[in-house]
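All protein chains but one are shown in place.
What follows is chain A.
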Amino acid sequence: MISAENFPEYNVPGVVKHDFHPYESNGGSVVAIAGDDYAVIAADTRLSSGYSIHTRKQNKLFKLSGTTVLGSTGCWCDTLALTSLISARMKMYHYLHQKVMPTNAISQMLSIIMYHKRFFPYYVSNILAGLDADGKGVVYSYDPIGHCELASYRAGGSAGALLQPVLDNQIGLKNQENVAKDPIPKEKAISVIVDTFISAAERDIYTGDGVIINVITKDGIETRNVSLRKD
């Protein structure tokens, strides 16, 4: 029998035993694509655990500034704690520096905040989309302990592994010969995102109900809604 009692050498002073699970997977997927003068980020609206759906209209996109949006899924209570901490830190930055925090600074801060809880992590999958100082679209993706990577397109969350290959093919045009690698137009990016979510809803039970899309341009953040299958 593999249990702690049979391994007395592990039973050292200071060991704290627990039988409560602080984490819960609440599902949800995020997809983001960055273009030359825009960034699009979308997340589904289903909040669930196991086989039960808590709500069908949970927005998982957090507008952090006029040019930055964070998509966060995973353990929803961690998402709530993390995003409220981020908004507090952004206010502190605003008051200290008398300017709104730029996207690259937010991306770095998010990584630090996440790594700060390296040994009791925020169990969340984050994707940050926005415009950089030159007005160019950027996408940053994170792992739960704060590893940060700049990308031009990324899928994350419960259907992340399902969606990323679709983006590699449609947006990254990976391993394709004789194709023109032109910049992706905004509307094309949005339609690919909608298609990926429709596909994900077919196979991932934690993704569905609807998609909220935020289109970030120099003119502001436009929100669109698309419905998905609800079963």
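In this section, contacts are C-beta pairs under 8 Å (C-beta built on N, C-alpha and C of every residue); 3 or more make two chains touch, one makes a residue touch a chain; residues count from 1.
To be clear about the criterion, contacts and distances are computed from a predicted model.
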Record-based protein name (UniProt) of the chain missing from this complex, from "Orc1-like AAA ATPase domain-containing protein", "Presenilin", "Gamma-tubulin complex component" or "Proteasome subunit beta": "Proteasome subunit beta"
Touching the absent chain when the full complex is considered, from A:Lys57, A:His116 or A:His147: A:Lys57
Candidates A:Asn26, A:Thr67, A:Asn126 or A:Asn214 - the one touching the absent chain: A:Asn26
Residues from chain A at the interface with the omitted partner, ascending: 11-20, 22-24, 26, 47, 52, 54-58, 75-77, 80-81, 120
